[in-house]
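All protein chains of the complex are present and in place, except for one that has been dropped.
Up next is chain A:
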Amino acid sequence: MEVNMTYATQDIWTWWLAIYLYFGGLGAATLAVTFLTDMYLKPSRDLVIWGAGAGVVLLALGSLMLFGHLLDKVAVLTILNPMAMFNQSTAWIAWGTQFIIWMMVWGVLYALPYVRETEFPKKVPVIKDLIDRPFVIGISKLVNRFHRQVGWLAVVNGVGVAVYTGLLLQSFPAVALWHNPAVPLLFTVSAFSTAMAFLLLLMYTLLHEQADESIRVLYERIDLVLIAGELVVLFSLYMYLKNGSESAVRSLELLWNDYGWMVGFIGFGLIVPFFLELKGVMKGWSTRVPIITASVLVLAGGYMLRHYFMYAGVYAYPW
């Protein structure tokens, strides 16, 4: 069939979906990293509470973005049923919804014993009453008994959420920018990189006194590797788009000719923090400002990646 083509970007899923993907990846990866740190490196009450809190709050905010744009909000009940995952096994939103729900459930349970030990919740009226109820105390004891099992259930679901954010975009075959194996990898690496940046920011500011130096150094090293990995995946994506279909080439032109993407995301969101953290790892900094700066830049870059990705997907419509 000889056809002419019109190439167009979409205005269906825009900035609000980018926020959903960003908060989803960031919240889930933060929870997973803090729980793994607590289980295998060093028990870290504050980190776990922040990780679980960030996971629940960011995922709730992100999910609200999607929920707010649904045409029929009552029908969402269908996918709250865990069986939706098996009934619609090819639909990543069905899987993602379950990952989000169960990550929150196991995340809250894992953090519960720590919350009960903390002074602050005892000053909040509703929470104070809740955590002192006998059934909550019973659950808390049970969680202590099955500490790692509960932790792993939360971590697995958290990693599931981070991967899901990329798989969701990959499932749209018409857009070359999204429909390729680099996307889930890129979004997963980015999710964990932003989580490291978020935790470093916390540890250099709000948790400065309590933060463990060895964990902080480890997070910096891991973030450095993740940023390097992200740059490698981006380079592969660039090469794939450059020699790809017309949809791919047009997406590449949209992204790589845009200062927001090139300077904002790749420059300030990846390369500058990479060198700031590299110097920190190799020679150290006399002040915490460079690492705080790097963390803020990585966090901003994480959103920019998803924002530009949503707007740069090019459909090819024949006519």
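To be clear about the criterion, a residue touches a chain if its C-beta (ideal position, glycine included) is under 8 Å from a C-beta of that chain, and two chains touch if they have at least 3 such contacts; residues count from 1.
Here is the rule we go by: contacts and distances are computed from a predicted model.
Of the candidates "RNA polymerase sigma factor", "Anaerobic dimethyl sulfoxide reductase chain B", "Sulfate transport system permease protein CysT" or "Cation acetate symporter", the chain left out of this view carries the UniProt protein name "Anaerobic dimethyl sulfoxide reductase chain B". Remark: the omitted chain is touched by one listed residue; of A:152, A:172 or A:256 this is A:172. Note that of A:7, A:235, A:275 or A:317, the residue touching the chain absent from this view is A:317.
Touching the omitted chain from chain A are residues 1-4, 10, 12-13, 66, 69-76, 78-79, 84, 87-88, 90-94, 97, 168, 171-174, 315-319.
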